[in-house]
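Missing here: one protein chain of the complex. Every other protein chain is in place.
Entry: chain A
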Amino acid sequence: MEQVNELKRKVLELLKEDARRTPELLATLLGAEEEEVKTAIEQMEKEHVIVKYATVVNWDKVDDERVTALIEVQITPERGRGFEGIAERIYLYPQVKSVYLMSGAYDLLVEVEGRNLREVANFVSEKLSPIDSVLSTKTNFTLKKYKQDGIIFEDHEEDNRLMISP
């Protein structure tokens, strides 16, 4: 059991670096059987440990109007359900990219994406704020993304080692 978990953890690490790695390559890197790796991946997909294989994009480099805001939301929790119901009301909107329950000065952190400032502002004033239990919102527009999911956007990681060295 321990070993299976160890293999799964390593597979996750390697896929996190590059989701396109094949079971064959993963098996070689880890000194495991290809079948073992395939089974581990299938299990993790089924259990939603692996939720999706995605591509990290630096949208700033794409000629495409797009703004993101991080919105701090204070809410009154619902009796019996706490924050769950409200979180769901919010995360079902397609404009909402992520929702986190936070400790500290506010309750939910909501990442909203829109084509421009107005679109995001409208979402906040027309959809988010009117929700009954929402007490207040504070909208922070992001100006530039330096790092996401551990990846530094401007870091080209140039290999400036000598071509041949002792």
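By our rule, a residue touches a chain if its C-beta (ideal position, glycine included) is under 8 Å from a C-beta of that chain, and two chains touch if they have at least 3 such contacts; residues count from 1.
The definition used in the following text is that contacts and distances are computed from a predicted model.
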Just by its UniProt name, which of "Carbohydrate ABC transporter permease", "L-lactate dehydrogenase complex protein LldE", "Zinc protease" or "Aminotransferase" is the chain not shown in this complex?
"Aminotransferase"
Contact with the hidden chain (one of A:G31, A:P130 or A:G150):
A:G31
Which parts of chain A are in contact with the chain that was left out?
14, 18, 21, 25, 28-31, 159, 161-166
